[in-house]
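Here the complex is missing a single protein chain, while all its other protein chains stay put.
Naming follows writing order (A and B), and every chain is counted from residue 1.
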Amino acid sequence: MPNVIVCYKWVLDEADLRVGPGGALNLDNAGRKISEYDRNALEEAALITEKHGGTITAVSLGGPEIKASAKDALSRGPNSVILAMDPTLQAADAHTTALGLAAAVRTLSAYDLILCGEGSGDQYAQQVGPRMAALLRVPCISYVNKLTLDGDHVICERKLEEGVEVVRAQLPVVVTVLPDLNKPRIPGLKQVMGAAKKPQVVLDAKALGFGTAELTPRLSTLAVKAPLSNRKKLRVQNVAELAQQLVSALS
Amino acid sequence: MSDDAMDVIVVGAGPAGAAAALVLARAGLQVVLIERGSAAGVKNMTGGRLYTHALKTLCPENHQEAPLERRVTRELISMMSGSSTVTMEMASPEFADNSYTVLRTRLDAWLAAQAEAAGAMLATGVKVDELLIKDGKVVGVRCGEDEMPAHAVIVAEGANCLLPRQASLKVGELDPHHVATGVKATFELPANVIEERFHVAPGEGAAQLFVGEVTQGLAGGGFLYTNRDTISLGIVLTVAGMLEKKVEPAALMAAFEAHPAVAPLIAGGRMVEYSAHLVPEGGVAMMPEVVGDGILVAGDAAGFVLNLGYAVRGMDFAMASGMHAAETLIAAKAKNDFGKAELKNYLTRLKQSFVLRDLEFYKHAPHFIGSTPRMFGAYPKVATDMLRRLFTVDGTTPPKHAVTLAREALKGRASLWQVAKDGLRGGRAL
Partner (left out) sequence: MSKIWVISEQTATLLELTGEARRLADAKPGTVTAVALQDRTAAEAALAHGADEALWLKLAENQPLEAAAVTLSELMRDAQPNLVLFGATLRARDLAAQVAAHLGAALGSCATALRVQADGHAEFERIVYGGGGVSTQAFTGPLQLLTISPRTFAAPAANTRGTSIREVNVPVDARVTITARKARAQTGADIAGATVVVGVGRGLSKKEDLAAVQQVASKLGGAVGCTRPVAEDLQWLPEETYIGISGRKIAPQLYLALGLSGQVQHLAGMRDSKLVVAINKDEKAPIFEHADVGLVAALETALPTLIDELTKLGR
């Protein structure tokens, strides 16, 4: 009966991304969603508890905007959600996110498995999972596309550059998941409606035990722009001309 | 039916569905509002403008909080032929507080939120696949693997509506003359630019309809509405017309955007949205059966749309019909009778209200519009031609009186007799 924690991020929808004058990115009117790989994490938690019993606690961190995420997350399997929610956390970087999430996790008496997406859809820094593991002093198994519980151990397959590394680790551990781990199911009517009844716990910075200084991001973002294209953008009229260009480039 | 069952399931969180859910929730009934989009409004589209009387009736306490865009104080109708345009404009500070441009993602989300605040349960991202039917009575819905029983279902699915058929409600075959496709682009422009360009004060706006060149002579027209910091520009075209002339709405839109009467209005605007939607335009002629055992149909799904050219109405009918459906079910619940005979009170309410009164009154409009191609082809040509010549003074063209110019403009396009007949018929239908 494992106690599973799933961390998810409420990200801006990059489909709503607009490019403003001077190449500045504009996400003012963007909607939000649960980051793609985090859905795989939520699905895996649901699959695990369907098979082994146990409970799922969803956890997320951010500013006031994350309140709207609770229903979405709760419709995907968790029994409850903890929102580490504070205005100072709105621009959290990986360092402060991991700090906050780890503090939220510590409010729970015990856990066996913490599942995270291997990277978030917006920043894709791929840091929070391993950082949380380091802070909580548990192992991290990252880039997992197959997971099996084995008593008080977990066996994971990690998809790495040269092939698969099969790792066996003692619980509790943090696991970061790849999208090919599973196919998240779309919440049905009962789950959507059931979500409204599940408990939501909100912890602000103070409740998490932090003062402002500790939650100051260690990275500052100077600019976010659309990728520049310095290409020549010449057009040729026929294949013969194109072939000439290719051959010249090779000589 | 056990006591756990919902009282009402409302399918579709557009204006009709949200209005129904709000009224039901206020009366203390257990209601679920199911929307297939990720949020209320994302799958909906309007030109568009809302005649706010229905909103005021629905939300007497807080309708001012509704996210409306601009109060329309300038109404324009343009006839286009080639690159020429004749425009008639009505501007008046005496326009009452009745007509506002709207954006559906904002408005529908607000309406659904009102319903939720009143106690309705909103389930978004869920598609209703089927009605649950037992002994000929609608007893709930099925969404994927989940079944939810209810005493009654209000179908407010919108124009492309499939559920009523399942309940054996008589639904006519979709006549391509009675259905139109609306295509719309939204352009971002700063509010002060919009105000300067359209000569309106902050908070005020313009609504413009175009006929003629925009649809290449087919039944339909173009529209332009000013929102707070965007402009809605689009075209409505009957499906019959599209099929007949094999036109692509996208191509017509491109030409429309480039037309000299339109291009300056959207100049500098950045297109931020492009969408298309079906519009039922048949009026009462295409009204399906809207009452069954345990089922009511409201809004666009019931064909409650009226296009008179100068006025396009759908959202006010939707809100009102949603309200009436809800009132019908509240009375039904008190008697614990959701049978067809009891639910027929819905029709009574609709007939007593502006919904069926107006739809009936204007019942000849769709036919007139559909059977008078001159309105979209010949007459715009006549008007632009005649006025262009009237306004041309170049010292060489032999002078002619206005009547002569009119007759020459009409020549080969329409006879005086036709003009008279069209005027009479149109004046009585529209």
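Throughout what follows, a residue touches a chain if its C-beta (ideal position, glycine included) is under 8 Å from a C-beta of that chain, and two chains touch if they have at least 3 such contacts.
Please read these numbers as outputs of a predicted model, since none were measured by experiment.
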Where does the absent chain touch, in terms of which shown chains it meets?
A
Of A:Asn79, A:Thr107 or A:Gln127, which sits in contact with the chain we cannot see?
A:Gln127
Write the list of chain A residues that the hidden chain touches.
14, 17, 25, 93-95, 98, 121-135, 138-143, 155, 160-170, 173, 176, 216-229, 231-247, 249-250
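We adopt the following convention: only the chains that are shown with their structure count from here on.
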When the centre of a chain is set as the mean of its C-alpha atoms, what distance in Å lies between chain A and chain B?
41
Please output the residues of chain B touching chain A within their complex, sorted ascending.
32, 34, 38-39, 121, 123-126, 143-146, 148, 272
Residues of chain A defined as touching chain B within the complex:
18, 29, 31, 186-190, 192-193, 196
